[in-house]
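What you see is part of a larger complex, with each chain still in position.
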Amino acid sequence: MFFFFPKFISYIEINYCSTNYINETLFSPDDSNHVGEQPMRMTLAEPKYLKESIAVISELVAETQFKITTDAIQIVAMDPANVAMVVFKLLSSTFVEYDVKQETIITINLNSLKQVLRRAKPADQLTLEQEENKLKIILKGTSTRTFHLPIIEAEEREQKVPDLKFAATVTTESSTLNDAVEDVDIIGESVTFAAEEGKLTISSAGDLSKAKVEIPADEETKIVVEGKQKSKYSIEYLKKMILGGKLADKAIVKFSNDYPLRLEYAVLNKMQLAFILAPRVDND
Amino acid sequence: MFFFFPKFISYIEINYCSTNYINETLFSPDDSNHVGEQPMRMTLAEPKYLKESIAVISELVAETQFKITTDAIQIVAMDPANVAMVVFKLLSSTFVEYDVKQETIITINLNSLKQVLRRAKPADQLTLEQEENKLKIILKGTSTRTFHLPIIEAEEREQKVPDLKFAATVTTESSTLNDAVEDVDIIGESVTFAAEEGKLTISSAGDLSKAKVEIPADEETKIVVEGKQKSKYSIEYLKKMILGGKLADKAIVKFSNDYPLRLEYAVLNKMQLAFILAPRVDND
């Protein structure tokens, strides 16, 4: 059993830019054009969407690029083993203040960022600023807390989200999906998603044991599928991805026969957290 | 200090059957008589009694025989060190459906079973079936989850519950007993139970420290004792056994001078979970 990389990798275009964008364009100490002007300032009244998303993403990716445009903060990142991709977008409409004059790309260690964000209380106001080669995070509650994290000088490697067509789309409660993945986790290391008219089946098998969860289409669960679709994935990755259920009540799962799976959590006009997971294919 | 095996072991008759019952009688693939007929099907509306009991028993025994009769599901098992015995009975009256045509003995890994049962939510309906050489467990809630666990081919070794006579019987709140064992656990590795008219004393001693809990006879605690009775037991085992307090509000403790202890949790017409623990005797 192995991960079917070559096929999946072909879905993804990776752009390498030879110039070190961060260093040369924005943060070089002698680049006097940019010193003195504030490249950006963004304030969230509810730190939750950023805090919880980064906590989930940091389970898959240790450090990543943030692309900050005039519309949104975005992450498109691949996990180190090239098995899962995360696509995160926090829309400018989520912010009470969003002052971004030009597109900026910064690389940040997600574990450090997660630890800072974990200190944000629900009622805190969270402001992000760039200060020379640091990301400045201000948490304002009864006291004001200011954190500076280094912006990492990284080779820019913009990931593109692969253009995938899925033959099965299931919309269900996040908690139903989480329960199912945790149910089959008892038995095996890989999990099979199978959809047919009216039913999603999530299953796993060990040497002698097996587990199967049937989720019927109903008020809470919508299933749109062409014929029967079935594919197998790593349960270890799925367990990290379903943590996104903290952010949205509904999960959207898309897959096709022996094809990547896309799992999406979205909050209208606020954020979208999606994952793409390579299928696992038996080599026998 | 050592465990007084020889004396205790003599209380217990162990029956070895030379035939491999499971394999030959029920599950042999070419035994066409039994293929096609369903040997059993049992459904619980409250999975709690099975779930919690197996969680407790699995602390003492890794794999065990279940004897499924027309009246009850029973376990009689010895821990690997031969220090503690567990006697469990889940009566057919606890089940909403109990279809057992012939007595069946199956050996199951309790850790696997515990993990499956842990997935049962309080409102789930739990069904047990035998399907060839697997135990099939169905959890029915908003979704339906099906697990298959292997039935282990084990030499049949039916344990008999020793016939013991006790000179002290104490009925008390499970929580009172749990507190007392946890209290004396701070100090020592073995715990002394001493009963006399009107009082149960649970104590332990280390090199320089000691702990003593006195539980007087009262509305909640009934003590019936011939003279004074006193015996010492392993606290490590007792701590696993008192987990049974999750199942019943009352605990019944029986012992005599330097004699095994019996601890019982019972729910009328539903289940009984009892333990027999060998005494610890000082070798000086």
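First chain written, first letter: the chains are A and B, and each begins at residue 1.
Following the convention adopted for this analysis, contacts are C-beta pairs under 8 Å (C-beta built on N, C-alpha and C of every residue); 3 or more make two chains touch, one makes a residue touch a chain.
This structure is a prediction, so every number in the text was calculated from the model and none was measured.
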* Asked: In total, how many chains does the complex have, if 2 are shown?
  -> 3
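FYI, only the chains that are shown with their structure count from here on.
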* Inter-centroid spacing, chain B versus chain A (mean Cα positions, whole Å) -> 46
* Asked: What does chain B use to touch chain A in their complex?
  -> 112, 115-116, 119, 134, 142-150
* Touching residues on chain A, where the partner in the complex is chain B -> 176, 179-180, 182-183, 186-187, 208-216
